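Note that one protein chain is taken out, while the other chains of the complex remain in position.
And now, chain A:
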Amino acid sequence: MSSTKIFLKSSDDKTFEIDETAARASETLKNIIDGGCLDGVIPLPNVSSNILPKVIEYCKKHGGDNGSSKKIANGGVDKDKEILPDYDEEEDKREKVRVDELKKWEEEYMDFDQQVLYDLMLAANYLHIKGLLDLTVEKAASMIRGRTPDQIRENFNINSDFTPEEEEEMILIEDEWDDEWAFD
């Protein structure tokens, strides 16, 4: 079964090949495959040919294993199995090497510009690849977390369109937000 090939067609009509096991990293593709109505090529009208190879690369690495990147996001700690009584040290070492290697891979994989980040996020969302979605969203979140407004603008190439008066005003406006006392 692992040798079965699936063909994916991008929005701009280019066809790409992927192993079925790798394709199963995507919930959307998995459902199409399991649905049995696979007719040669799967059209992906929302994914362009410059993003699709990137998606396939991720699926190849994570073929059928959706959880692994999540584990990395958690600092390599799997909470459910944190302390097992018959803890296998060798297994633990191998796991650590595997996690480190994957981390390094992800670091290199994630080295791209903002437009790609955005498109990849949309593709991961559309294809239901949870690990890839987490990875991309987290990268964007990390570009905001702990930063000043100026640093965020720099990270996202944004120019402020607030006038100095508005900046001043923002501080003074109270009760502008909808989250307060929503349940009162």
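Convention: a residue touches a chain if its C-beta (ideal position, glycine included) is under 8 Å from a C-beta of that chain, and two chains touch if they have at least 3 such contacts; residues count from 1.
Heads up, the rule we're going with is that contacts and distances are computed from a predicted model.
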**Message:** Leaving aside the chains you can see, what is the UniProt protein name of the one that's missing? Options: "Ras-related protein Rab-39B", "F-box domain-containing protein", "Large ribosomal subunit protein bL21m" or "cyclin-dependent kinase".
**Reply:** "F-box domain-containing protein"
**Prompt:** Which residue numbers on chain A touch the omitted chain?
**Reply:** 46, 73-75, 77, 79, 114-115, 117-119, 121-122, 125-126, 133-134, 137-138, 140-141, 144-149, 152-153, 156-162, 167, 170-172, 174-183
